[in-house]
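Dumping the structure here so I can ask a few things about it.
In this view, the complex is presented without one of its protein chains, the others remaining in place.
Coming up: chain A.
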Amino acid sequence: MAQPNPLTHPSPNADTQLGAHTEHPAPHGAAFPPFETHTFLSQLIWLAIAFGLLYYLMDKIALPRIQAILHERSNRLSSDLDEAQRMKAEADTAGAAYEKSLSDAQAKARDIAQGTRNTLAAEAETKRKALEAELNQKLAASEATIRTRTTEAMGNVRGIAGETASAIVERLTGQAPDQTALDRALDRAVTAH
């Protein structure tokens, strides 16, 4: 860096021009422009003005605005996230309530079905019992009837046997048997039997 012009025409007066009071600043690139000290003040002045303006614009307008935008965005994002969180919780509680009402309804339906089954079964049972009692009664009545008819019939059998016996005796002997002897004989037959 110390030797200014590596490739150009060797300029023996380059060093003397550095900081020299020349009115025409190296028109042919004889000196090394960044080291031409007579331009320094001018450059610094314009640098100060330009950079000062830039700093002012950034400090007062640009950066507060960008910061506000970013802040607003992160606020919006976090509030949106909170909102989403809240809505999700709401949906969860709604889902839980739905589940609960569903299971309640199922339990209720089960209860109703069970109750209905029970009452129906009880009704059927009582009906069945009533029917059975009636049938038993009818059965007993029928048995009683049969029994009376049998004794009745058995009574008739004795009469018929007596008549038949007297008729047989009359045909054989030509004489009606004595009623008392017949009764005695019938009694003997019945008891012997």
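As a working rule, contacts are C-beta pairs under 8 Å (C-beta built on N, C-alpha and C of every residue); 3 or more make two chains touch, one makes a residue touch a chain; residues count from 1.
Please note the rule applied: contacts and distances are computed from a predicted model.
This complex has a chain not shown, and the name its UniProt record holds, of "ATP synthase subunit a", "ATP phosphoribosyltransferase regulatory subunit", "Phenylacetate-CoA oxygenase subunit PaaI" or "ABC transporter ATP-binding protein", is "ATP synthase subunit a". Across A:R65, A:R147 or A:R188, the residue that sits in touch with the chain not pictured is A:R65.
Contact with the omitted chain, checked across A:P34, A:G95 or A:G115, is made by A:P34.
With the whole complex as reference, residues 1, 4-5, 7-8, 19, 21, 25-26, 29, 32-36, 38-48, 50-51, 53-55, 57-59, 61-63, 65-70, 72-73, 76 of chain A touch the missing chain.
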